[in-house]
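The structure appears right after this line, and notes come after that.
Missing here: one protein chain of the complex. Every other protein chain is in place.
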Amino acid sequence: MRKAFVGLIAATLFMFAFSFMLVPLYNVFCEVTGLNGKIYGPSDFFKSEQEIRERNVNIRFLSQVNESAPVTFYPSSESLEVVTDKVSKTSYVARNNTNKTLTLTIVPSVSPGLAAEQVKKIQCFCFEEQILAPYEEQEWPIRFYVDSELRGNVNDIYLSYTLFENNRETSMVMHHDS
Amino acid sequence: MSAVVESHDHHHGPKKGLLRWLFTTNHKDIGTLYLWFSFLMFLTGGAMAMGIRAELFEPGLQLMDPIRYNQLVTMHGLIMIFGGVMPAFVGLANWLIPMQIGAPDMALPRMNNLSFWLLPAAFTILLSTAFMEGGMPGFGWTFYAPLSTNYPNIAYFVFAIHIMGISSIMGSINVIVTIMNMRAPGLSLMKMPLFVWSWLITAYLLIAVMPVLAGAVTMLLMDAYFGTSFFDAAGGGDPVLFQHIFWFFGHPEVYIMILPAFGITSHIISTFSRKPLFGHSSMVYAMVSIAVLSFVVWAHHMFTVGMPLVAELFFMWATMLIAIPTGVKVFNWVATIFKGSITYETPMLFAIAFVVLFTIGGFSGLMLAITPADFQYHDTYFVVAHFHYVLVPGAVFSIMAAVYYWLPKWTGNMYDEKMGKLHFWLSFIGVNVTFFPQHFVGLAGMPRRYADYALQFAEWNAVSSIGAFLFGLSQLLFLYIIVKAVMAGKKATPEVWDGARGLEWTVDSPAPYHTFEVPPKITEQTKL
């Protein structure tokens, strides 16, 4: 009886730990399946001559500022005709509209989600937090390539960046009298 | 039926007064406490439902602002699930499992006491938010991030959920240890009554998923107060991850609320058909497969979050599979009735209504599993109709059936049969008038959790509200019937029902404070 009891307590604790294990498991799962169009860390460009297969793909860039963060944020060009397995460059512009220093996180999203894995970024402002001094404007470069592993029927990819202001106090529900 | 097992009153009976209930370790007392507590919560959650239906009686905001409305919707869900249905089943488990397996009590009686008394504490905390600035939680019982992470008073909600979870887990551990160790000699697992089986499976489900719910609320709390970003996209988290974790708990949770109902229904249908249950072992296998499948279907609650095609297909197919074991159960019940010698006392009426209306809920469930059509059904009143059909005339009717069926055993008194039937018919009509029209407005496109709605939905919402008031008010009759039976019911015989099978009917009515202190012998002749 004691053994069963201890076993069940252990199972409970294991399941509690398991719920936290779901977080990294989910990220792995996303990476494998392209769920949510998430993109992960920087890639390097390793392609031998034989592996390179070129075709044209249209990439469109979107920007979104979450919860009216006081930042002007837009792509410097709205779309780009790129060639697979060739490195391309573009940039986004961000301007701090306040007299305070802002720390920002920029989250990428790719649509269609299944193409996320093939949009490989070599350099991106989304890899780390960005800091903007008061009223500062910065141009943030991206270097990336589209892998020719991309499924044949995908000719058109959206790359969207959502800008979040870090450590911002928010309440989406109640209004505290200001 | 075999001889009445003697009860040895050589040692203490119940204590007197309030302290009896506070310190009791007797499974029957604790069962009673659970049942009364769940009834109180049922009335509380029901009153909130009346508020919701009154606001929805016609378009426009008449009684409350949308903030209050969202709070009522949220609390109604939380209270009915964690305060109404689940404690009611635990109460039944406490009363019945020891008596059905010939054990003197639950295996861990002091933990049993604690697991009950945690519940009133949890709900006091949860309901106390009503008197705080910022009010009760209003993000729906599913508390999706990031709406919930920025809500006031979320810490009280999280704390209450933790306590409820601990209570459920302790209850489940108790059930499993009792069933595994304290069965009467000769009562093999496959001979075990179905209610005991259903609870064994339910308890394992609870131990598997309640900690996951605890994990989800803990992450939510950490996001809200400790600066982590599990679900916050700004910090590299993902709001969709919340939904995956929540529904990994949430789908097994809905089976936690229906498996014991399957057990109860099986007993009652067999009794009043005066026939052994058809396919006892296939019933067990069906429940086990439903429980196993419940872990691989969670994302059917999230077909519209933008999952890739393969995931949608997988969850659609897995969900459809559940129809097979569920179908087997329904067919078994019909086969049990077939060639029986049936009488229709109140418990049987509730049990038959359970089979029919639960099946209707199953039909809409199967339709919801079809992903392309689910894009239309998702988050509309069609879903509301579906889950109320499986929860109200499903889980709740089975609990009412169980109360009528075992009340004479618990109290020694019969309820008023005529009043019981009246209660059944009022509830049956009320439930259908309330929830059937919700299929219509759902298909026509009325979203759920709306405080106010377009004019085209007005007529059926009015009908639904009238049904809800009828159903709600008839539960006062239920209270009256129970109180009347306890105070002044006709004396019941030990066997109570003439087709009843199972060890609990071999003891006196009312069941003595201590039963089966000497385990009964289970032989081939024992009717189980």
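Should a chain be cited, it is by its letter among A and B, assigned in written order, with residues numbered from 1 in that chain.
Quick note on the criterion: contacts are C-beta pairs under 8 Å (C-beta built on N, C-alpha and C of every residue); 3 or more make two chains touch, one makes a residue touch a chain.
Heads up, the rule we're going with is that contacts and distances are computed from a predicted model.
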Hidden chain of the complex, named as in its UniProt record, picked from "Cytochrome c oxidase subunit 2", "Dehydrogenase", "sulfate adenylyltransferase" or "ATP synthase subunit b": "Cytochrome c oxidase subunit 2"
Residue among B:54, B:305 or B:486 touching the omitted chain: B:305
Residue among B:128, B:343 or B:493 that touches the chain left out of view: B:343
Of B:23, B:425 or B:480, the residue in touch with the unshown chain: B:425
Contact set of subunit A toward the excluded chain (per top definition): 36-37, 58, 60, 62, 64-68, 70, 72, 74, 78, 95, 97-98, 107, 109-112, 135, 153-156, 158, 160, 162, 164, 168-178
Subunit B residues that touch the omitted chain in the full complex: 59-62, 65-67, 70, 133, 138-140, 144, 146-147, 233-234, 238-240, 273-280, 282, 304-306, 309, 312-313, 316-317, 320-321, 323-324, 327-328, 330-331, 334-335, 337-344, 352, 355-356, 359-360, 363-364, 366-367, 370-373, 375-376, 378-380, 421-422, 425-426, 429, 433, 440-441, 443-445, 447-460, 462-463, 466-467, 470, 499
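Operating definition for what follows: only the chains that are shown with their structure count from here on.
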Subunit A and subunit B: spacing of chain centres that average the CA atoms, whole Å: 42
Touching residues (chain side subunit A, partner subunit B) in the complex: 1, 4-5, 8-9, 11-16, 18-20, 22-23, 26, 30, 33-36, 38, 66, 105, 107, 113-114, 162, 164-167, 170-174
Subunit B residues within the subunit A interface of the complex: 107-108, 134, 138-139, 146-147, 150-152, 169, 172-173, 176-177, 180-181, 207-216, 219, 227, 230, 233-236, 238, 240-241, 244-245, 248, 306-308, 310-311
